[in-house]
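Below you'll find the structure, written out as structure tokens, and then a few comments.
A single protein chain has been omitted from the complex, and every remaining protein chain is retained in its original position.
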């Protein structure tokens, strides 16, 4: 982003981020017996932020939420930033969650991170969109410990008769070097720029009345443990290993609907994990560095069959998270719902820009 | 906003405004017997404006119109600005109206100004949104007299068979110091910055075919008298009194629907007033000044029962309209429809930033 100073204290910053990809899925065409052929602008973000007063900032980001929709408000945050240890954000923001949610798509290690079930604020819009929701978050760091805890609207309507709030928290401990990101956000690789990193994170979310229909109300709670290890080798190469394990407890799911019909806000019940290992070559190839990776995901709902997905991919890193290309190949039946889909292979080519 | 010069004549300015609040309404949860709990980004505005030529400017503002919707065009104005006395705006802009509409939410004295029935351009979208509509406005000032008159699309469809235009005007006289706002916009407090202010405003709007259904067409006309008095005391404290009285004449209302069904664009018929009194303390408390206020609203439709609302609130003014916090408590049954709602109490905490 470009920072524009108004005076000694006040500034505005303007930036943008773009992710576009071509994706082809086996048997993915409407006919069911041809590969799909899809170009898509997956994200087109405008980043506005600013400082109004020594302790007062704001962030306003937009994205094209849900493929080819209009420009939507992604983040809209009134920020009271008091110290490294204590800050208060109000507005629409990321609900504290697991690492791949705190990365967003732009700071992930792989192109297609979201093949596991996600927390409610990333479940189609009724409880927030793209991991964001309206609420309040306290966050900060004390030494190598980081925290973010918040209260949010969560699901409104459906089974939430008494307008109960969603509570969300994330706690992380940096065993080696400290990760360096804005606020409570994360990245799943620093391309070796921070040296050796080993961080363990724990997140949880819970809300009463968060699942089910107006007629039959149920609850939701879940937690995730995530781990990031990045090792800068003497050769200049970088080894990155990332893993998450999540366990969700939802009273109503897509496989266990409330009786009596009516719209259900249904979540995943069960557990899920993924592991990714990546290797960033030390030497440049052309204008960038190659970073091949493998990733394995397994989703295990309590009320349906397991599913899994294996990915192999290659990042071509021109300028960190600001300019990279990706090729990804996957095979399996796991997807974001947590329930088995078609067991197919797919590949994508992606382009990511940020400024 | 930050002004960016292209050359001696041309410039672009970029700014932003954010209002976020937590609101809790007695019995407001879906169950009807618990308080509601709602965080909301009420406004997230981007402000773009610029000058292309000595007499040619533009304004383009966006907001998230109607809670959690996409980013929408709020204002889009091609501006011919000839002199203090004569200017012509074309595009989407505020229809000349009463003071609280010309304030918008960011320049009001209280957080929740809109508890009275409003003119058609602030009635859900069929005749404009957020007080704006597509049309043309002539505006200017002569001495202490200010005027704005315009023609707009107003309601399209419904009972407006012959595509009649909406006519709107606002006239104000500044008895003491001149108010200082862009164009024909207003503020309901200057925090004493302009000294003593006493301004009387008169606005009207009318459109043939503006109410009713396609089968049964009716008209609309209305006027509002508004008064602002701000007195800067010797102590440095500031006393602000604001009042409006409006009288609307609508052939079809929510209580008097057209026969034969079909969609109705229905407005309020009757009168309504509010009075607000505020006191800004001279001394700072922490980084801001306290401004307690009381406000009383009464809506009296001709075809339904009266309703009223009493509010007590506190602004914490850090940097005028650019950084302030608000706590508001209200009790009563009056609301924006003009018809009685549930007789409940509610409170809100709000944060407002602008740059």
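Order of writing sets the labels: A and B. Residues in every chain begin at 1.
Keep in mind that, in the parts below, a contact is a pair of C-beta atoms (placed from the backbone, for glycine too) under 8 Å apart; a residue touches a chain by one contact, two chains touch by 3 or more.
Here the structure is a predicted model, which is why all the values come from computation and not from measurement.
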Please identify which residue in B:92, B:289 or B:324 touches the non-displayed chain. B:92
Of the listed residues B:6, B:215 or B:305, which contacts the missing chain in the full complex? B:6
Per the whole complex, from B:62, B:87 or B:335 the residue touching the absent chain is B:62
Which positions on chain A touch the chain that was left off? 1-2, 4, 14-16, 18, 20, 22, 28-31, 34-41, 44, 46, 64, 68, 70-71, 287, 318-319, 322-323, 351, 353-355
Touch rule applied to chain B and the missing chain gives residues 4-6, 10-12, 14, 48, 50, 52-53, 56, 58, 60, 62, 65, 69-73, 76-78, 90-92, 133-136, 151-153, 156-157, 160-165, 214
